[in-house]
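Got a structure here, written out as structure tokens. Questions coming.
Note that one protein chain of the assembly has been removed; the remaining protein chains are unaltered in position.
A and B are the chain letters, set down in written order, and residue numbers restart from 1 in every chain.
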Amino acid sequence: MEFLLGGVAVFLLLNLAVGLVRVVRGPADSDRMLAALLFGTTTVAVLLVLAALMAQPALRDVALLFVLLATLLSIAFVGLPGGDPGAHR
Amino acid sequence: MMLLAFDLLLAAGLLGLAVLVVAGPTLFVSLVAYTVFGLLMAVAWARLGAPDLALAEAAIGAGLTGAMLMLSYRRLLAIRPERTGQRLVRRSRLALPIALACTVLSAGLFMALAGLPEPQRSAGGDALAATAQSEVGNPVTAVLLLFRGYDTLLELLVLLVAWLGVAMVQAQARPSAPRPPAPVPLLDALLAAVVPGTVLVGGYLLHAGGQAPGGAFQAGAVLAAAGVLMALAGRLQPRARATPVQAGLLVLGLLVFTAAGLWPLAAGQPLLALDGLATVYAVEAAMTVSIALGLCLLFLGAAGLGSK
Partner (left out) sequence: MSLVELAAALFLLCGCAFFLAGTLGLLRFPDTLSRLHALTKADNVGLLLICIGLAIQSGSLRASLQLGLVWLLALTASTVSAHLVARRAHRQSNGAGR
């Protein structure tokens, strides 16, 4: 079981590495933002698997923190000018 | 074995992201890479067996810093739009030789450190032994409040002084409110779900800090992030002055900690010898409030907060 959990963690990290390709390629900033969203969820999954693998329940609290603050980056990004021609200000 | 592969992949990922931050094709790529670096750093802290640091890194590195960089990027788009299409630093022919020299230096340091004998007696071991005798179960909280309380007290002072600097500058410059996105019903639903949940999680972390990973700083950072979330959505506006209540909350942590530290002098104990779990919790609660408000105001670059 440990082996499987470790394998899942390694697999998720490899997913992260592949997602980085999208960050570099783009072409639009929204695409890079998408990759950042995927990274957030993948990191949460990695932390949850590590919590089981290392028998450290506090890591689930870290994952909880991550999901609570995950929208912060998206909301900051969406406020960038040039994205919403119909908005005021 | 799988854990070794995980650790190697994590280290390689951190290195690759660092390279991407510095050498990314545009500024935005560097920005996203830096945020992801914060995410992986939290995983690295988790792997090193430091959940307290992972909590702090999650709240600050991945949450607040990412949003702050994004807002700075927006400001850059307004004042220097041509800069955003460029890379972070210019290419230089010295890069490769310096990188090789740093690698050789790091390898030499690593081999020297690996060859050192184990210390007979370390401060960490003493701290763990002393923690076992106190009522506080979490060694990090014990070190922060019981053994090195003076450092923590001064950290609160540093936060307060930073806010004072911002408040003084605000007298000259107008605070610029982050432009909220156009009204989105989904955003209101998100705030309704997330902000109370974040306050609960902050309270939980504060309470858990006594015996498990958590503590005042993590709880304060989480609450600050909730405040920043509301500010980005337009519910909280930065103001040029702090109301008396806000100013009072900012100094509350410092005052309570100082009072709790001076109290033992009356009983003949040394300064800052906090006794009992109740004192620790009271000090931590006051610290949480001050840290939360201080961090939120520093993020917004404002002296005070107001509602819309």
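One rule holds in what follows: a residue touches a chain if its C-beta (ideal position, glycine included) is under 8 Å from a C-beta of that chain, and two chains touch if they have at least 3 such contacts.
Computed from a predicted structure; not experimentally measured.
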Next on the checklist: Going by the contact rule already stated, which one of B:G197, B:G248 or B:P264 would touch the omitted chain in the full complex?
Outcome noted: B:G197
Checklist entry - With respect to the chain omitted from the figure, which of B:V29, B:L69 or B:L187 is a touching residue? => result B:L187
Item to check | chain A residues touching the omitted chain (full complex) | outcome: 1, 4-5, 8, 11-12, 15, 18-19, 21-22, 28, 30-31, 33-35, 37-38, 40-42, 44-45, 48-49, 51-52, 57, 60-61, 63-64, 67-68, 70-71, 73-75, 77-78, 82-86
Checklist outcome for this item: Across the whole complex, the chain not displayed is touched by chain B residues 181, 184, 186-187, 189-190, 193-194, 197
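Note that in this section only the chains that are shown with their structure count from here on.
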Checklist outcome for this item: Between chain A and chain B, the Cα-mean centres are separated in Å by 19
Item to check | chain B contact footprint on chain A (complex, rising order) | outcome: 2-3, 5-7, 9-10, 13-14, 16-17, 20, 23-24, 26, 29, 32-33, 35-36, 39-40, 43, 46-47, 50, 53-54, 56, 58-59, 61-62, 64-66, 68-69, 71-73, 75-82, 84, 86-89
Item to check | Residues on chain B engaged by chain A in the complex (per definition of touch) | outcome: 1-3, 5-6, 9-10, 13, 16-17, 20, 24-25, 28-29, 32-33, 35-36, 39-40, 42-43, 46-47, 49, 51, 54-55, 58-59, 62-64, 66-67, 70-71, 73-74, 77-78, 178-182, 187, 190, 194, 197-198, 201, 204-205, 208, 212-214, 218, 222, 225-226, 228-229, 232-233
